[in-house]
Structure formats: structure tokens, C-alpha cells
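Moving on, here comes chain A:
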Amino acid sequence: MKILSVKDLTIEFHDHKLPERAVEKVSFDMDEGEVLGLVGESGSGKSLTAMAIAGLLPRKRLNAFGEIIFEGKDMLKIPRSELRELQGDELSVIFQEPMTALNPTMRIGKQVEEPLFIHHKELSDAERKAKALDWLEKVELHDPERVYHSYPHELSGGMRQRVMIASAMVSDPKLLIADEPTTALDVTVQAQIIKLLLRLNLKQKVAILFISHDLSLVKQISENVIVMQNGSIVEKGKTKDVFDSPVEEYTKKLVAAIPEVRF
Partner candidate 1 sequence: MIKTVKKLFEKYKGFNFCAGLIITAVIFLIAVTGIFYTPYPSTAMNAALKNAAPGAAHIFGCDNYGRDIFSRVMEGIKNTFFISFFTVLLGSVAGMILGAVCGYYGGKLDNILMRLNDALFAFPSILLAMVIIALVGPGAFNVVLALGIAFIPSFARIVRAEFKKQASLDYIAGAKLMGAGDIRIMFVHILPNILPVLISSVMIGFNNAVLAEAGLSFLGIGVQPPEASLGRMLSEAQAFLFTAPWYAVFTGLSIALMVLGFALLSEGISEKK
Partner candidate 2 sequence: MSLLKAVIKKLGIILLTLLLVSFAVYAAFELIPGDPALSKLGTDATPEALAALRHEMGLDKPFIFRYFSWLLSCLKGDFGISLSYGRTVSSMIISRIPVTVFLTLFSTLITVVVSIPVAVLMTKYAGRFFDRFTYVVNQLVMSVPSFFAGILFTWFFGMILKLFKPGGYVSYDKDLPGFLFYILFPSIAVALPKCAMSVKLLRSSILEEADKDYVRTAYSRGNSTMQVMYRHVLKNALIPLVTFWSMSVADMIAGAIVIEQVFNIPGLGRILLSSIQNRDYPVVEAVIMLIALVVVVMNLLSDILCKKIDPRLKS
């Protein structure tokens, strides 16, 4: 079952004198429960593509054309109110910088609960709290009760990213967009977060669009991969095939650049 279908997605900056294309005619599909890696260097348009799918493009500066069909709705055409109903409920995002992605003056618990507060008004305060605590536990945070009452600055970067994941998963979304979720973290924490995401994918059947510049990470996490360069897709397919026998020159270079770890 397809849950996401991107067709001819083109994104233009329109605050420059000449419209500048940052993403050009990108098309791909995602199945339910699939983990799809999206790799490329910075400036390749991978993050813009992800933000467009999440409905988070700043409309004042950017124009997006094409189709992004999610849950049978075109994310680029539906009114904002309908888009908001999907955001945080059916579709969630975790970001690159866990240090700044959380509101510094709001308790962790309130932030984890917020998607429920917005999308599931039928739940009581106690039910919301129970769900939030449950999720804090599921993302392997010790002492969820204490974390629930903490503020972001009291947690480490890895803990904050776990909190972000809990908040993204609390309303059982169908699609999780992870925009370089481990780039700002230590290598050991990085590995833990990757494992956590994989477990969530298995248990909750959530599809994950994993954006990264780090090919070795993508190799670990995703079945399928898309390689982007200068706003266009240069290669896509099974991760194994793409890495073992890259066709395009650019992919070859990227693959060759992966450091081999020997023990």
C-alpha cells in the first residue's frame, strides 16, 4: 500500500530577483512501513524536499509545484487548516538540532503531549499524561516521570532527541520524517538513536523518511535509497544494489568516500 507519492516536485525561491530552482522534478513513492533513505550533500535539496512533504516550507520565500499525495490528499493544494490536521497526527517530523528544536520555557511533558492536545481533544488530561509517559518510556528514557517534569536545558542532546521522537510518535503517525536526526549527536548516541528508530519501525509499523548526508548511516537503516544532487534525483533503488553497484558517477564517488571501519 502506497502512503506517499511525490510527483514532479519542484521548489523555487521567489524572493530572489530571478526565481531559483532548489528542487527540480523530484518523484518517488513510499509504501506503508517502509524506511526510505534520502541522501545528498548539503544544498542537494533533500531537506527542502522533506520540509515540503511535512508542509513546513516557508510560503513567503518558496513556491512548490507538482504533487505530494499523502493519505489521498495533495499536501500542496489542500488548505492550511486541513494540512494542520495531518501535521503532528498522521505525519510527524524530527529535526537536526535537538538542542534548539524544543521550546526552552515549556516542560518536556507538555511538549510531548502537544500533538494529542491539538489532535485528540477527546482525551482527558490524565490519559494524555499516561500516553506521554508511556512514550517517554518507549524511547528508552530512564525515569520518565522526572523527564516529564523537566525543562529541555536539563537534558543532554541525545535525551532531547529521544524526547523529540516521543513527541513525534505520541499520536501514532503513519509517516515519520527524520531530517538529519543524528548529525548533531555523538557517534555512540547516534547508533542508539538509529537502533531506536529501527525498532519503532518494526513495532509501530511507522514509515520513516530518513534524510542524511551520511551514507553509512543510510546503509544501516533503510531498505531503499534515493540519491540527490543539485536538486534532482540521480539514482534510486534498493540500498544494497545502489551501494554495491552504483551506476551514476556521483554515487560512485559518494560510495567511495565512505570510510571503512576496521576493528
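On how the list was made: all candidates are chains of the complex that A comes from, given by their letters.
We adopt the following convention: contacts are C-beta pairs under 8 Å (C-beta built on N, C-alpha and C of every residue); 3 or more make two chains touch, one makes a residue touch a chain; residues count from 1.
Fair warning: this is a prediction, and the values are worked out from it, not measured in the lab.
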| item | value |
| --- | --- |
| Selected partner (touches chain A in the complex), from 1 or 2 | 2 |
| Partner candidate 2, residues of chain A touching it in the complex | 54, 56, 80-81, 84-89, 92-93, 95, 97, 100-106, 114-115, 118-119, 151, 153-154, 164, 167 |
